[in-house]
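All protein chains of the complex are present and in place, except for one that has been dropped.
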Amino acid sequence: MTTPTHLPYSGIATFARAPIGQPDGDWRATFAVLGIPFDIALGFRPGARFAPRALREASLRYVPPFSDLNGKVWLDPASGSDPLFVDAGDVMLPSLEPELARKRITAAARQVKARCRLPVFLGGDHSVSFPLLRAFHDIPELHVVQLDAHLDFTDVRNDTKYSNSSPFRRACEALPNLVHITTIGLRGLRHDPEAAQAARARGHTLIAMEDVAGRVEKIVAALPAYRNVYLSIDADAFDPAVLPGTSSPEPDGFSYALAMQLIRGLVRRHSILAIDLVELAPNLDQTGRSELLAARLIMETLSEVHDAGH
Amino acid sequence: MTTPTHLPYSGIATFARAPIGQPDGDWRATFAVLGIPFDIALGFRPGARFAPRALREASLRYVPPFSDLNGKVWLDPASGSDPLFVDAGDVMLPSLEPELARKRITAAARQVKARCRLPVFLGGDHSVSFPLLRAFHDIPELHVVQLDAHLDFTDVRNDTKYSNSSPFRRACEALPNLVHITTIGLRGLRHDPEAAQAARARGHTLIAMEDVAGRVEKIVAALPAYRNVYLSIDADAFDPAVLPGTSSPEPDGFSYALAMQLIRGLVRRHSILAIDLVELAPNLDQTGRSELLAARLIMETLSEVHDAGH
Amino acid sequence: MTTPTHLPYSGIATFARAPIGQPDGDWRATFAVLGIPFDIALGFRPGARFAPRALREASLRYVPPFSDLNGKVWLDPASGSDPLFVDAGDVMLPSLEPELARKRITAAARQVKARCRLPVFLGGDHSVSFPLLRAFHDIPELHVVQLDAHLDFTDVRNDTKYSNSSPFRRACEALPNLVHITTIGLRGLRHDPEAAQAARARGHTLIAMEDVAGRVEKIVAALPAYRNVYLSIDADAFDPAVLPGTSSPEPDGFSYALAMQLIRGLVRRHSILAIDLVELAPNLDQTGRSELLAARLIMETLSEVHDAGH
Amino acid sequence: MTTPTHLPYSGIATFARAPIGQPDGDWRATFAVLGIPFDIALGFRPGARFAPRALREASLRYVPPFSDLNGKVWLDPASGSDPLFVDAGDVMLPSLEPELARKRITAAARQVKARCRLPVFLGGDHSVSFPLLRAFHDIPELHVVQLDAHLDFTDVRNDTKYSNSSPFRRACEALPNLVHITTIGLRGLRHDPEAAQAARARGHTLIAMEDVAGRVEKIVAALPAYRNVYLSIDADAFDPAVLPGTSSPEPDGFSYALAMQLIRGLVRRHSILAIDLVELAPNLDQTGRSELLAARLIMETLSEVHDAGH
Amino acid sequence: MTTPTHLPYSGIATFARAPIGQPDGDWRATFAVLGIPFDIALGFRPGARFAPRALREASLRYVPPFSDLNGKVWLDPASGSDPLFVDAGDVMLPSLEPELARKRITAAARQVKARCRLPVFLGGDHSVSFPLLRAFHDIPELHVVQLDAHLDFTDVRNDTKYSNSSPFRRACEALPNLVHITTIGLRGLRHDPEAAQAARARGHTLIAMEDVAGRVEKIVAALPAYRNVYLSIDADAFDPAVLPGTSSPEPDGFSYALAMQLIRGLVRRHSILAIDLVELAPNLDQTGRSELLAARLIMETLSEVHDAGH
Partner (left out) sequence: MTTPTHLPYSGIATFARAPIGQPDGDWRATFAVLGIPFDIALGFRPGARFAPRALREASLRYVPPFSDLNGKVWLDPASGSDPLFVDAGDVMLPSLEPELARKRITAAARQVKARCRLPVFLGGDHSVSFPLLRAFHDIPELHVVQLDAHLDFTDVRNDTKYSNSSPFRRACEALPNLVHITTIGLRGLRHDPEAAQAARARGHTLIAMEDVAGRVEKIVAALPAYRNVYLSIDADAFDPAVLPGTSSPEPDGFSYALAMQLIRGLVRRHSILAIDLVELAPNLDQTGRSELLAARLIMETLSEVHDAGH
């Protein structure tokens, strides 16, 4: 890789200026990044295919180590024996063939997961969470925590079972070890009652956005401690004022601070196995602040994970 | 009309996929939509002429029926004998001839009003509220509730009596039945003292934006119950962070939640006769979230109206 | 439909202010428009899903009748017994299910084709030309004339046989009556040699962009006269300077005048059965001139067809 | 005025860094600039109200003197006794009151005209050419040369006689001294046959765009030499590829070189009394090249005028 | 100057329609504006060079006098003997030569400061605060209050001592009279620990954004009363949702109301000597609300200063 620089617009954009590693290559890392530029499963405004590259670029504003005004340091690349980050590039996707795409996503996610402490998956639309979760079929008692305006637990929508409305329904069918989903940030006018009922029948926790503020600790504590958590962050969980670059924005979502408060709580009480960040559409926000916020969210989350040390 | 679809970008864009009815046609509906693509009366950044069509397109993200996570259903098109919606198209406006435009707006509004329980008027700049209100000359004790950063009660501005600063002054002069106006959300540096004094002399209620939060119930209760209310929503009532697509944004406006809290209160205590949504300039917000928010606001308001049943 | 108006931004946007007819409805028209907002088969920048609606809006700048400076009139809606235009809306597509999408496209195209003299299909990416052509399986000796920077005759690309690189390969396999394709405007650096060879082996005519200027009459005459022609126009046939709103622009393409000269020649010598206009991505051109040019091209082509009278 | 600078983005933007003079002030200049930010008479996409300021900013890339590679100098501010330029600011327009606006435009144009050798009027939509021309009621045998895609000689359009389709019809009615109009660049599908006939009946010269290239000298010579010419340049005369920022673009218009060739011919054979540049909509072209081209056109035209010396 | 108008898009854009005065001219004013279109010292997204002109244009929405709904008037231009405002234009900067640029900035700032009660400096990136502060070398016990997401007290960054990360470090070195800096709004992941330590060693006050809300009075009171304060406002102090047009946005910043609450407190207790507004990048926010908010902030701040009368 070329010599690192501090100017975010300079240099070949790997995530946080990490070295590149093939998904099946000979490397180890604390954190590894895998892009999934797949957005043909959404039903409104496309553009999530551009997110992995936009997140790589935005990450260059947030290259570790970090420190606060008192000199405390986080995510120090010099602190571990493995590299802190490896950028595993993007899954090599086919055009148009959704089933083949899902297979390749699962395969690449498995490879990356095997090489790091915690993989960070950069979508793509939310449909990719299903094939990503399949790479975690071997985790006993897998929990999903999902920040999202929408439940994404619909059985069939627009004649398909694999759109970005259905990833967690499919995952629950395919993964017996996926024992519980907590969805936080729900809002909007068009909930799918069958999906909500099916989720509740499985014991899932559904939390409306209006019930989050002031109740973060209670929400975090509702999961038994030290669970294995796959954290799925939909960009539309955020308020469109702070993150306008997403296909299906809904008013009155998370602020950055509230999302971090929630994530911080999760990280401290549970074991985060993997993170996906989906539905970011950089082409819909010409101010660039959407990907900057998402990149910072990933970095600050990983700082907390690193700090928590479990 | 072509077969409905659930993909918002697909199909001929009528409001909420409603059937089309001429303003003077042979139809009845619970709600009817009329566009007024007129924006030559504003004094800053044009574009409200594009709002009716943008709102039709955005409404396709919010096609009823709606339901919450518990399966409760609102705005069920199957619930009434009349169609839930008819889209009456746009007033056929002349170019440049403001007086003729106002006449046609009043005439079309009367026709649409006669055919539905509640018309929804899609501006256009705020000057259109004057000719729209003229269609309600026959309502005893008409009240206006106006969400707006500005009072719009100026006598003459920039040598005209008919700009978007004056619609309610003109309406009060023309309509003896217009007994009271409540303006909510006022803010900014350049109030017209003469207008404020004239409004107060008529007994109008002027509420600054900073006085809304936490006082919504009191505001709603200040109107005697069960009044006939014409609800006029200026896009610049909202905070520019959540609705940047408007000619004259002012910081520190309504959030979506606060606006809905206020509207919900109004709907439950009063009888909403008509709604106008004005000063939306979709060309000034390339993220598209301005018209999405406005479309949702209309839909959620109508859900409340439908639910209230009076 | 609402009263027509002459202001392009006003009114519900049907193509050329045409009445709406369901694809399977009870109507006849000289020309009928069908949208196919399908763009998940392209491999670069999405947005063609927004083209049918953008073309409807742009068509309102070009509502017939037309006339020249000498008073000659074309496309006079009053001239025929059938309506000049019917807008059949958009094919109701599924999400993500390409095979089902293709079936519905073929079915709707058949219905529309049966109800008019000449259907105009508004894509969508170029992959839709395959299912559209299937609706013409009954035409003896079908010719395709394709204006395009790319051959789109590739067998398999990116692991799929159905991308926007392959529609004419698939069509030739499926339609024994498709006897010949003339592709005009080819340019770029990455031709698929196998595709070119396969096309030539079938006797197709491949014309590079640099060979068009000054040779239009020869090109037109190369087809035996009075053939049944399906005209497929890819937006990237045009020079990106005049039509920047397309997924995969290539420098040095058609000017509007040259394209019309070619089309005029075609229309006069042959029988145009149908037209598709594909790969227009209005989201990639904020000046709006891309859809305006495409709408005018359609209208001027139909004027020529109408004039030719065969 | 603040100290001049060579950085176009720096300093208070007067035209070509000229001193400011009130329209009725005590000044003289060779050239004077007057802005008319009036765009409520157009029927499509607004924005020409932003053109005077955009042209002032763009003019800072083209501040005289100019010189060629051989050292020849044009528009040398040091060469005359009067200042080369004065910027007379913008006409102080009312809101919404078209008749009052036209009166003020005529009055200000008269004042500016009286103070300079040649006024340059920056529209605004094309409707302003009527009140501008009224300031030239005292010129014997006034000729208009109009570069335009459209004839703008329509009697009534959209219920008004004063839209941007009618300025020259109104001017001919009001000004007996306006003996002839030459319109160059006509194209499009929707000519108004009555307008064309009326123009021809008056002996006007109508030249289609397709007839310009290669025939510039003949066109110029068709006017008897040494006529008093008011030159009206509509931004849509240009090809939308080179000038996309205009309300109603039409393909296949003037290149910059062809327009300058024509103007150069005009200037050398005739006496240019005034120039207006209208229908520029900077908000529709985010590349900024539209106003840069228009500013250069004005400057190069004035160089020719200065050089011609008559 | 041209006749004033009330339409913000009309007329030559001087700040608040003020008369123009050269920095070294013969004038006096209560407030004077000086632009510094210098942005080559920032390390991310350029555009602050366009801010002075954008702020002048935006100021035309906020031309004094101001009044509230009760008729109270602020900033009445008729109230003083000196003009309320003079616009001193922009510093005439060189290209590329940072040291020369800094010299000219200091010189022009001195000239403007000598001619008014309070100069308002419009950056430019934050590096300009160093040369601006040098113009205040003669103020005994100078305090800086800085609203900013970043400390900007770094010694060397990216091999330079003069970037927008270092202005206050350089100012402290150069100005013995600069006794104290209060920085408010700090947040982000990449603080410079050495800079924080150096600032604290000098006794500076560092206040994180999360500690501002609810503590404004305490923050204001922490400065001994009636200090001489130079107020430096970095656009990135604001939340990117309300002010997206800045090079380096950070989530969770000031709302407009909170910033004004803080500034109001400052103004009432201290003597504001000068204001700079920096790091506004209008090219990064096509909604225009960033410069509108900044212009209003300046105007409302000056109203408070004027009101305070000290």
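Side notes on the structure shown:
Per-chain numbering from 1; labels A, B, C, D and E assigned in written order.
We adopt the following convention: contacts are C-beta pairs under 8 Å (C-beta built on N, C-alpha and C of every residue); 3 or more make two chains touch, one makes a residue touch a chain.
This one's a predicted model, so the numbers in the text were calculated from it and none came from an experiment.
Within the full complex, the residue among E:Ser163, E:Asn228 or E:Thr287 touching the omitted chain is E:Ser163. For the chain missing from the display, the contacting residue among C:Pro176, C:Pro193, C:Gly214 or C:Gly309 is C:Pro193, taking the whole complex into account. When the full complex is taken into account, the listed residue touching the unshown chain is C:Arg157, out of C:Arg17, C:Arg53, C:Arg117 or C:Arg157. From the options C:Val73, C:Ala107, C:Ala174 or C:Leu206, the residue with contact to the unseen chain in the full assembly is C:Leu206. Listed here are the chain E residues that touch the chain not shown: 39-43, 46-47, 49, 93-98, 100, 127, 157-160, 162-163, 283. Although one chain is not shown, part of chain A still touches it, namely residues 1-5, 7, 9-14, 20, 22-23, 35, 37, 49-50, 52-53, 56-57, 87-90, 92-93, 95, 286. Taking the whole complex into account, chain D touches the unshown chain at residues 6-9, 61-62, 66-71, 73-74, 239, 241-242, 255-257, 286-289, 292-293, 296, 299-300, 303.
Assume only the chains that are shown with their structure count from here on.
By number of C-beta pairs in contact, B-E leads over the other of B-E and A-C. With centres defined as mean CA coordinates, chain E is found 56 Å away from chain C. Chain contacts: chain D has residues 43, 49, 93, 95, 157-158, 286 touching two or more partner chains.
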